[in-house]
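Before I ask anything, here is the structure I am working with.
Shown here: the complex without one of its protein chains, the others still in place.
In order of appearance the chains are A and B, and numbering begins at 1 in each one.
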Amino acid sequence: MKMTVQELAEIVGGRVVGDSGTRIERIADLINADQNEIAYVESEKVYSAAAESKASCLIVKDGTASRFADRTLIEVSNPKLAFSLIGAALHPPVRREATMHPTAVVAETADIALTAYVGPNVCVGEYARVGVYTRLEAGVVLGANVSVGDDCVLHPNVVLYDGVSIGNRVILHAGVCLGADGFGYVRHDLGYQKFPQIGTVVIEDEVELGAHTCVDRAALGRTRIGRGTKLDNMVHVGHNCDIGERVVIAAQTGISGSVVIEDDAVIGGQVGFGDHTRVQSGAVIGSKAGILPGKIVRPGVWWGIPIQPLEDYKRMNAHMNRLPQMREQIKRLQAEIEELRSRMNAD
Amino acid sequence: MKMTVQELAEIVGGRVVGDSGTRIERIADLINADQNEIAYVESEKVYSAAAESKASCLIVKDGTASRFADRTLIEVSNPKLAFSLIGAALHPPVRREATMHPTAVVAETADIALTAYVGPNVCVGEYARVGVYTRLEAGVVLGANVSVGDDCVLHPNVVLYDGVSIGNRVILHAGVCLGADGFGYVRHDLGYQKFPQIGTVVIEDEVELGAHTCVDRAALGRTRIGRGTKLDNMVHVGHNCDIGERVVIAAQTGISGSVVIEDDAVIGGQVGFGDHTRVQSGAVIGSKAGILPGKIVRPGVWWGIPIQPLEDYKRMNAHMNRLPQMREQIKRLQAEIEELRSRMNAD
Partner (left out) sequence: MKMTVQELAEIVGGRVVGDSGTRIERIADLINADQNEIAYVESEKVYSAAAESKASCLIVKDGTASRFADRTLIEVSNPKLAFSLIGAALHPPVRREATMHPTAVVAETADIALTAYVGPNVCVGEYARVGVYTRLEAGVVLGANVSVGDDCVLHPNVVLYDGVSIGNRVILHAGVCLGADGFGYVRHDLGYQKFPQIGTVVIEDEVELGAHTCVDRAALGRTRIGRGTKLDNMVHVGHNCDIGERVVIAAQTGISGSVVIEDDAVIGGQVGFGDHTRVQSGAVIGSKAGILPGKIVRPGVWWGIPIQPLEDYKRMNAHMNRLPQMREQIKRLQAEIEELRSRMNAD
């Protein structure tokens, strides 16, 4: 894939400074960039790296072109975003030809788009549906009545249990598991009886789930991941959770049953949610935080176990760091009182 | 599957009030229930939801029928348990016909029950044994000398390394991995020598393991999960652990080597166990807790890192919240002493 600076600038609505005919083949970072590569300048901090960069074109912030003498530039309002869009244009995802691999095992009742790619050893269950241009990589298993939309990529060994439904342009990385039974039991005299797990999982458009992330089916009803939400690797989403749109959740976070996370929340890694908590839109939760069951997390930045507003957490930490000093103060007060007392007694 | 209220009541030993011939097709929750569906009433909190529910039958607590006028009811001592049992009757797990899928790769020396289901791309190693009515879903891999009991369900892509043994009525969700090498090395001058990991894993009857849960083989001897124990998704069980019967462990908990968890313990999510700890029967450990190596956890409720009795933890937290106040008090004392001293000096 080769494009001119002019063509790339058009993709991102940017303004070209310098030679708009320069050919660009690849994206790169400032330091490692070479000829025919394009890099971006995020802030003044990297101006010296930019000056030394061998990139054939730099993406820079509007109004900063004068800082980069004798270079070919694309000026935009958000260089990192423009770089991402240009990266997607220069390095489009692998395209597979429409194929039904001879080793795939596909139920006769399944409805697979003619433009779909069905890789080696893929299994597709009864009445499953796969949309146009969707790629099912090697070893993917779709249960019965599964619905996969258009332009999706299911990486190797993804498993969708019966009845799970995913939208369009969804990316599921290797080993993602959707629709396993939720973790629910009723204790009785002899042990545990499984609580029914007969609901489903619904994944909306443009969701991306990291490798080995698991989303359990609802007990009754559905577990939902909203449009445009991104989950990192090894995230656990329990039964009946409702995760909104454009939510971001970092790796290894665990979400118990019936948790609601509203649109646009941002969640760090290794966070743990008790069941029935609700995270409101505008909340940001730091990594490793722990949220007690039933808690409502309001907008703002939160941290700690159990979580508290980040400012309170910092203040508490500062207090704790003063503990040795406080003990010293108490000792000194004691001595001073002793002294006063002996003076009084001496009087 | 359609059953009458009378038939369902017999399953759970309940008492019918109202029309025992009402036909029930599905379970549902109170709010979403519709005609021919059955729901349950767990406590007084949901009485108003129950009053408005369109369910054709409600499962209610013994002696409460009078609170639900003009409805068909089943009275039982534990409505949630009865609902679970009725759910299992109305929605039995998928039954697969006895099959050996042509794409399965099964060693000639393997012993597979004639009633077993061996799905697409399943691999079964030498001398492995699979019991009656057991289902091996697509992509399951059984190593050599593996033993799988009767009525088990191994969901897609489960991997059992050589020699692992599981009992009857065991459910392993997608991606479960049993018998990988334990994490043990001996440091020497040039790096790490692998400590031998030649033991095995034994899973007893009625165990259910969540998606992607991993149980490592013992170094020497065996790693055991006792009868009726339930593990959620992505739990890590290290080598040589001995987990008792009817233990419950929530998602993403990590258990280091040689940990003993006695019968009926209850463990939250994201808990971490140091090696050689012992959790006694009757212990309940809150989510995200951390247990130091070698610790003995007695009966009671525990929380924190390192864990302490929940009551101590709460008290400590209350003390910490009073830190700002304590600092104020110390300052005030200092001022008062100053005042006393100046008065004395003035005298």
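In this text, contacts are C-beta pairs under 8 Å (C-beta built on N, C-alpha and C of every residue); 3 or more make two chains touch, one makes a residue touch a chain.
Note that the coordinates shown come from a computational prediction; the quantities given were computed from them, not determined experimentally.
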| Selected from A:T4, A:T64, A:N78 or A:S281 as touching the chain missing from the view | A:N78
| task | Consider the whole complex, including the chain that is not shown, and state which of B:N157, B:T200, B:T229 or B:S287 touches that chain. | result | B:N157
| remark: Of the candidates B:R26, B:H212 or B:R278, the residue in contact with the absent chain is B:H212
| said: Counting contacts across the full complex, list the positions on subunit B that touch the omitted chain. | reply: 103, 105, 121, 123, 139, 141, 144, 157, 159, 161-162, 175, 177, 180-181, 183, 185-186, 188, 190-196, 198, 212, 214, 216, 220-221, 234, 236, 238, 252, 254, 256, 270, 272, 274, 290, 305, 315-316, 319-320, 322-323, 326, 329-330, 333, 336-337, 340, 343-344, 347
| Of the residues in subunit A, which ones touch the absent chain? | 27-29, 32, 78, 80-81, 83-85, 87-88, 91, 94, 101, 103, 119-121, 137-139, 155-157, 171, 173-175, 206, 208, 210-212, 227-228, 230, 232-234, 245-246, 248, 250-252, 269-270, 287-288, 305, 320-321, 323-324, 326-327, 330, 333-334, 337, 340-341, 344, 347
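Definition applied: only the chains that are shown with their structure count from here on.
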| Centroid distance [mean C-alpha coordinates] between subunit B and subunit A, Å | 26
